[in-house]
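The excerpt is restricted to a subset of chains, each kept in its original location.
Letters A and B name the chains as they come in the text, with residue numbers starting at 1 for each one.
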Amino acid sequence: MHLRLINPNTSVPMTEQIEVAAWRASAPDIEISAVCPSEGAASIESHTEEILAAAAVVAEIERAQSAGRRIDGFVIACFGDPGLDAAREVASVPVVGIAEAAMHAATLVGRHFGVVTTLPRTLGRAEDLVRRYGFETACVSLRAADVPVLALEDPSSEAVDAIAAEALRAVEEDRADAIVLGCAGMAGLCRTLEARLGVPVLDGVAASVGLVSGLVRMGAGTSKRGEYAYPPRSMPTSAMPRNRVR
Amino acid sequence: MHLRLINPNTSVPMTEQIEVAAWRASAPDIEISAVCPSEGAASIESHTEEILAAAAVVAEIERAQSAGRRIDGFVIACFGDPGLDAAREVASVPVVGIAEAAMHAATLVGRHFGVVTTLPRTLGRAEDLVRRYGFETACVSLRAADVPVLALEDPSSEAVDAIAAEALRAVEEDRADAIVLGCAGMAGLCRTLEARLGVPVLDGVAASVGLVSGLVRMGAGTSKRGEYAYPPRSMPTSAMPRNRVR
């Protein structure tokens, strides 16, 4: 089985990190490839960049489908799940977003989860996703560590401490019994944070591999009746961000 | 007061019709201008096209703001309210979407409203908006007339009958006491449909003029604290669809 992860920002180091995180959570018969666009947003930290990210996701799926190689499932590796509905329209195979995946997983290991994101301005998007997926009751805490996405690439930054501090408040003040990491760039922090917090810490990249491969194995594709039928027109090539296949 | 309406599809006739509908619902001291992109989607009938529309909306606001002329408020003249959150980020003046506007207006003239859209595949987006705006209880009916957007430009089409038939079912079967028209292209049908149905029929273009001009008059701009603060980076020009100023 071949799964393609799409990081819609242009950070190559983050894309590599995503690929590793996905690979670690994969069954032995799964091949993982991660890609990112070669131009577009360096990180997705505003509603405006979310639009660029959505366009990048759709472009990559269309490009991948017109290339010859078989892909069995797609993952949108950005916590806002940008372009998820459009991706389900254009893809012929299952698509899962990492926010969606982490939240689903969190509800299987505890009653209440908290989300810890990067900048406060992204909390609105997270709240929309929580409602869209049905987890208003399960999600008891939405917190931002006030850390820019790209600071996560710098091991000397104080990002981890800031994230841990908010996660602890989610557990102790808001009664979360599991934590969802609100950025693909946090994938490497699960074990460290679990050790500090004493509750499960869920990364959406790893979670998405389980969800999408599960759909593939059970033969469940996106419903092509109605809303997610192939769109009447493709996205024009001129509107597609260019990508960098890795 | 100068209000700018943005039709994110490329149809010039529809843009002109939108401008007229807005002008008819305006106070005497309001100037209306409507624009559409010169390239992009001919109509917005899929999640994929919704992304193009969102990019077109943001591009037009940024372009308008860097041009010299004063604009007091923006309207997104497409029923999916594409790019509304991003528009509130980038605009310095109030922004309202027509779906939002029509739904707000409908709750002021009745307890329950129904939405009649074009193609069934757009119902999912409408459902998302209903929840986002808080109208799950007020909205008792989401129906599609199964009419493509561009058929609305053709007076000889049977589009009006199809829309009236679904609206009637919303009233009689689903107990709607007002009808929201689910496409900017339906703006001209209000009076005809009201005569047939006996309940108020709300067009978002007219409704949005009242809402956004009201915000301007009371001095209420978008909150720039937190989520809708100006984004850290502008949308790159290369990602902006070109437009056609009218």
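Worth pointing out:
Assume a contact is a pair of C-beta atoms (placed from the backbone, for glycine too) under 8 Å apart; a residue touches a chain by one contact, two chains touch by 3 or more.
Keep in mind that this is a model prediction, so the values were computed, not measured.
Of the identical chains in this model, 2 are shown in place, and the full complex in the file is built from 6 copies.
Here is the rule we use: only the chains that are shown with their structure count from here on.
Of all residues in chain B, only 39-42, 45-52, 54-55, 58, 83, 85-86, 88-90, 120-121, 123-125, 128, 131-132, 226-227, 229, 231-236, 238-239, 241 touch chain A in the complex they form.
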